[in-house]
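One protein chain is absent from this view; the other protein chains keep their places.
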Amino acid sequence: MKKLVHGVHRFHSEVFASQRDLFLRLGGGQSPQALFVTCSDSRIDPNLLTQTQPGELFILRNAGNIVPAWGTHGAEAATIEFAIAGLGIEHIVVCGHSHCGAMKALITPGSVDRMPAMREWLTHAAATGQVVDECYADRDPEERLNVAIQENVLAQLTNLRTHPAVAARLATGKLHLHAWVYKITSGEVFAYDQDAGQFRVLGGEAPAMDQPRRSLDGALLADARDGGSR
Amino acid sequence: MKKLVHGVHRFHSEVFASQRDLFLRLGGGQSPQALFVTCSDSRIDPNLLTQTQPGELFILRNAGNIVPAWGTHGAEAATIEFAIAGLGIEHIVVCGHSHCGAMKALITPGSVDRMPAMREWLTHAAATGQVVDECYADRDPEERLNVAIQENVLAQLTNLRTHPAVAARLATGKLHLHAWVYKITSGEVFAYDQDAGQFRVLGGEAPAMDQPRRSLDGALLADARDGGSR
Amino acid sequence: MKKLVHGVHRFHSEVFASQRDLFLRLGGGQSPQALFVTCSDSRIDPNLLTQTQPGELFILRNAGNIVPAWGTHGAEAATIEFAIAGLGIEHIVVCGHSHCGAMKALITPGSVDRMPAMREWLTHAAATGQVVDECYADRDPEERLNVAIQENVLAQLTNLRTHPAVAARLATGKLHLHAWVYKITSGEVFAYDQDAGQFRVLGGEAPAMDQPRRSLDGALLADARDGGSR
Amino acid sequence: MKKLVHGVHRFHSEVFASQRDLFLRLGGGQSPQALFVTCSDSRIDPNLLTQTQPGELFILRNAGNIVPAWGTHGAEAATIEFAIAGLGIEHIVVCGHSHCGAMKALITPGSVDRMPAMREWLTHAAATGQVVDECYADRDPEERLNVAIQENVLAQLTNLRTHPAVAARLATGKLHLHAWVYKITSGEVFAYDQDAGQFRVLGGEAPAMDQPRRSLDGALLADARDGGSR
Amino acid sequence: MKKLVHGVHRFHSEVFASQRDLFLRLGGGQSPQALFVTCSDSRIDPNLLTQTQPGELFILRNAGNIVPAWGTHGAEAATIEFAIAGLGIEHIVVCGHSHCGAMKALITPGSVDRMPAMREWLTHAAATGQVVDECYADRDPEERLNVAIQENVLAQLTNLRTHPAVAARLATGKLHLHAWVYKITSGEVFAYDQDAGQFRVLGGEAPAMDQPRRSLDGALLADARDGGSR
Partner (left out) sequence: MKKLVHGVHRFHSEVFASQRDLFLRLGGGQSPQALFVTCSDSRIDPNLLTQTQPGELFILRNAGNIVPAWGTHGAEAATIEFAIAGLGIEHIVVCGHSHCGAMKALITPGSVDRMPAMREWLTHAAATGQVVDECYADRDPEERLNVAIQENVLAQLTNLRTHPAVAARLATGKLHLHAWVYKITSGEVFAYDQDAGQFRVLGGEAPAMDQPRRSLDGALLADARDGGSR
């Protein structure tokens, strides 16, 4: 803890002092451009990774960068709702990472037998686990972990789509979802490319997981419509 | 109830008698080809609508043809899991319908104030409600109901995708999802055509809501891989 | 699915065409006489079994024809509430069936170890399981399954009585409960006869599980009443 | 608190001293004859009311003597299960009481608006509330409270029957349920007489709410049985 | 049950008759001084133990004298809320006891395998179990049970502090918490002495588990405050 306390002092005397204007302005409110969902893992620093300053990323972190689907009343639903309805955020990045302990626990039978809360929590990544079991059973353990990390980011995006605020903004085209994986030992970020069906090194533009927008026909079911005319 | 009792007797003396072989064979087990999810509404008879016989459709019915996303322990998760893992079902149809009382309740503020269980249940269709609010606010009430019915079928498919058994079979390409709406007063079924972004009268083939399959690169995050080379 | 699509076309061109009046009338609303709760099993067609037409049966179906007791927020509570408060339904039939896979799973230890949602769902039939364990331990497996099917219908009626809308209407005598079991291979329906303590082939009248109505004495606890005089 | 502390000292020097044998014997274990469920209300002393000694009554108390139906994981399910499976208890008394604050809160709209936990808890007595609303709407407020107290005891017995341990022991005839109401200002206990459909001053014997026992026919659904012969 | 029925009659003819004034007065309302939380164990009679009369103790009893932390909607939250907000209670005693079957179950692996509701319920005492595991692993079984009983009372007080009504009244100094353990075979009550870090025979005064009160500085974070002046 001593290190942390000294760090806080150094932050105050050096960082804050040199960026006082930024921090005073932030006192007036935040308007971050993205909600960044990532793992609690200590090796990830979202602001460092994206080279962003305070005020730019709204951040949700938990073990495994998991977003339970709608219906479970927890931090994730509330934080997402607040980000969208309260802050008008237009991008959500779910960012998994290499060497993830939570994903390792997920695919290692018995590993959380003595961690009941973790076992319960990982039920929200059960889709990840079952996809790995059914699609990648023949891979070696390291590969299985690596595909679990990738599949989990996609599974959590699927969960994300069930949240009303997300569904509504996706429908209006005002929200964009991004699936990322950060590789700690190479400093790379891979983004899922929907067309390729693969994660690829993040290039010049971030591919969004958008789906074609629709505007349904309200007259389709109207009784006036002549059912026989088709 | 008298009518029902007489009906049962007539079933026994007429229908069973003439199809005894079918029913004896069904005693040996069921192998339905599809899970048909629809509303409890009395005006829908799934077997009549699809002209199927006993043994052909595994059927889940509740008010509003709602499938809560994974994480809520209820009938839907269990019935879906049993249909896939226990019976090997390869198609799931979620079939909404015109004139749906549950959807009307969903988009009519205050309508379920004295039905607390219904109000709670409709939270699993909150995405439908919010999409209607944000995308179709300018439509007249009848149109709003009609788009709610359609959007809800799509929202429930989104919920469905969060179930581990569904996710795993979708990933292997062994499961296909279908979004249908049945119009009671015209006898038509409309199916969602993903490419068109519209529901269309069910034609010669049932369009499935399949997404491109992927096989992720297990080596992507491997430490051996040279992170700098790409 | 091809078969289903063709069936829908045949329904439209044959059934709907010949019963257009019925379906147009149903567009005006439903007023079913009964809520029919049964299993998702594909071998059951409630309308065929009771020889009823669209508009006559409000139908709730899930794996095991289970109705969780009040307190669990799910489809069943909502659908029952809507049936009673919204549609004024006066009869509820819970109809189990022979050869039920859910009941077999319930009494077969280990059978749902890889179906976590099913295992969770079956806790709402735990009373059935424990009654079978304590009362029918000496029966052979087939008999145990057959009594489980029957006991489960009665256990679910017990659960049903805990729902406020059910309790209130039972108290006013405006709702009647029926416990049925359908035998697939004989086309028979057995109804529970409360006086006999047995299921019996459904006869001329459907025996209801009504209990004597009461009108309690509001003065009983009044302070004015002389406590010593009785 | 001073009074309590002095009371404890008096208990030790007077009561314990004079009944040392009883208490030493109780150190060896308890074998109570009944589970007594009653309200937390300070005016009720179950041992005083039944003139029982330590070791004779297993006691569950909460606001409103409420027993949530099976499916809600709480103290009640556990305590009942322990009483039956762990202690072999053969009688359960649910004892409501006159002047009950919880019942008053239940039937007084708005009274728990600032007590969210109480409001939530009272959903397990919603059946009581709805029965009072639908059957006793014309009674004056005091009578409504008094019938609510009585109806609630019966509603909680209905909830009790959904617990697996209760259902199984009722089925074997080894458990008996009793519905009591204690009138504070007269010192009377009223017990529900099922045949009369009324609460009556507890007479020479405690009427139990037992239902006829059944032993179902395991052959009823057997395929070997000739379905046509009956 | 005969004994109970006779007891009720004796209560009415002897106790009530001789204390009619007290009971008539209690008809006007209750104003208990303390909420007494204890185990359902039949060997505990809180009024006998504290030598209190009807009207003096508001009593919550369940298996293990457990108070789930805030967030679990159950009897405990409601009863506590009612005691504080409804009755203005100023003292809460959590009273464990020697020879507790629930605590024995908690620390005996496998003992509740066939009591699923009990197993679930004991998760609210998991802190007790883990403290015993990590701090008293070297003690013999009897000692482990005895420290579990003591640690559990303290763990439940920790849970109690999370309840909003408790937190608010502790903050205003209007509520006091007490940790007691009752030894059945000696008639003693031990109270936790916070300074000593030990349970001690209850002496002349009941030590409360109060914490220093605070009144936080509302200006601390105010923007007007000169951040540099410290």
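Letters are used for the chains, namely A, B, C, D and E, taken in the order the chains are written, and counting of residues starts over at 1 for each.
In this text, a contact is a pair of C-beta atoms (placed from the backbone, for glycine too) under 8 Å apart; a residue touches a chain by one contact, two chains touch by 3 or more.
Please read these numbers as outputs of a predicted model, since none were measured by experiment.
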item	value
Omitted-chain contact residue, chosen from A:L60, A:M103, A:L157 or A:L170	A:L60
Residue ranges of chain E at the interface with the undisplayed chain	68-72, 98, 123-124, 126-127, 129-131, 133-136, 139-140, 142-144, 146-147, 149-151, 155, 158-159, 161-165, 167-169, 171-172, 181, 183, 185-188, 190, 194-195, 197-199, 201, 212-223, 225-228, 230
Contact set of chain A toward the excluded chain (per top definition)	1-12, 15-17, 20, 23-24, 26-27, 29-30, 32-35, 40-45, 47-52, 54-63, 66, 72-83, 85-86, 91, 93, 98-99, 101-102, 105, 114-118, 120-122, 163, 176, 178, 184-189, 202-206, 208
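Convention: only the chains that are shown with their structure count from here on.
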item	value
Chain D and chain E: spacing of chain centres that average the CA atoms, whole Å	21
Chain A and chain C: spacing of chain centres that average the CA atoms, whole Å	42
Whole-Å gap between the CA centroids of chain A and chain B	28
Junction residues of chain D, two or more chains touched	72, 98, 123, 126, 163, 185-188, 223
